[in-house]
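Only one protein chain is missing; all other protein chains are in place.
We just call them A and B in the order they show up, numbering each chain from 1.
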Amino acid sequence: MNPTDWREAAEDLMAEYADLIDSDRLEAWLDLFAEESVYQVLTRENFDQNLPAALILCTNKNMLRDRVMSLRNANEYNLHYDRHLISNVRIAAGESGILSLKANYAVYQTTFEGQTTLFSVGRYEDKVRLESGRLLFVEKTVIVDTFSVPSLLATPL
Amino acid sequence: MNPTDWREAAEDLMAEYADLIDSDRLEAWLDLFAEESVYQVLTRENFDQNLPAALILCTNKNMLRDRVMSLRNANEYNLHYDRHLISNVRIAAGESGILSLKANYAVYQTTFEGQTTLFSVGRYEDKVRLESGRLLFVEKTVIVDTFSVPSLLATPL
Partner (left out) sequence: MNPTDWREAAEDLMAEYADLIDSDRLEAWLDLFAEESVYQVLTRENFDQNLPAALILCTNKNMLRDRVMSLRNANEYNLHYDRHLISNVRIAAGESGILSLKANYAVYQTTFEGQTTLFSVGRYEDKVRLESGRLLFVEKTVIVDTFSVPSLLATPL
């Protein structure tokens, strides 16, 4: 692929990532991750100071599957809709077939009564790889600015 | 046009759509619609359940023209500025010259005293067509997450 194709594939991946969470299709969302992938949510402070304490840490895809399954079983979590705005997507670097992506996000949550509040802002620092013609996450790191949120550990960011 | 050109044209259309509403040039905004176009605003719930009840429904461009004219005559509506952030624009499908676009949006409103609040988040599911070298909406469907907003029916989303 040429640089423009990579760029478009990266933007499509981000858009699909957002769409699958926002429409609560978390099982299809799992398909965006490679089998040996890492998904983690860190506060900005811990990321900057290189501290290991993550808010969420899944070091392989089975952990991520378990997480989705437990969300499905715990009905009380899903009392809202999510809406992701992902912007400033860019390819930071690429080597040995792994591409580093960066982006900023804002996530809004809306209650079933139609009231919307800002839930979280932050950024993504991801690594993706081409597998069978599509980009998959091998590492998804969500670095949250916002962390004073009690329900932070519900749906993925 | 090649896929990259379509993509860029779609992003430009969305940016122009936002710009024309935000700068209150609603007459020029009308020019983004084909003559036989549909503009509708639906809640997420009604869209998901395939319920016909729309918050706004214009089934042709004359209805949309009337809407803009009535906004112009009812001065009280325009006590704010709009600001659209449209992200995650993507081409979902294309067939027989009609392209399906998806995007997420957040709209902020600012009073004349300079105070800004989040007004609405949601998504677009649009159909566009190339006419005389430019993309026009043949269908613009705004699916709102936020619906507990009294002034929802003022300026377009």
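Heads up, the rule we're going with is that a residue touches a chain if its C-beta (ideal position, glycine included) is under 8 Å from a C-beta of that chain, and two chains touch if they have at least 3 such contacts.
Predicted model only: the values in this text are computed from it and were never measured.
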item: Residue of B:38, B:91, B:106 or B:154 touching the missing chain in the full complex; value: B:106
item: Positions on subunit B where the hidden chain makes contact; value: 4, 8, 11-12, 14-16, 18-19, 22, 81, 83-87, 106, 108, 110, 113-118
item: Residue ranges of subunit A at the interface with the undisplayed chain; value: 3-4, 7, 43-44, 85, 87-90, 102, 104-106, 118, 120-123, 144-149
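Just so it is clear, only the chains that are shown with their structure count from here on.
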item: CA centroid of subunit A to CA centroid of subunit B, Å; value: 27
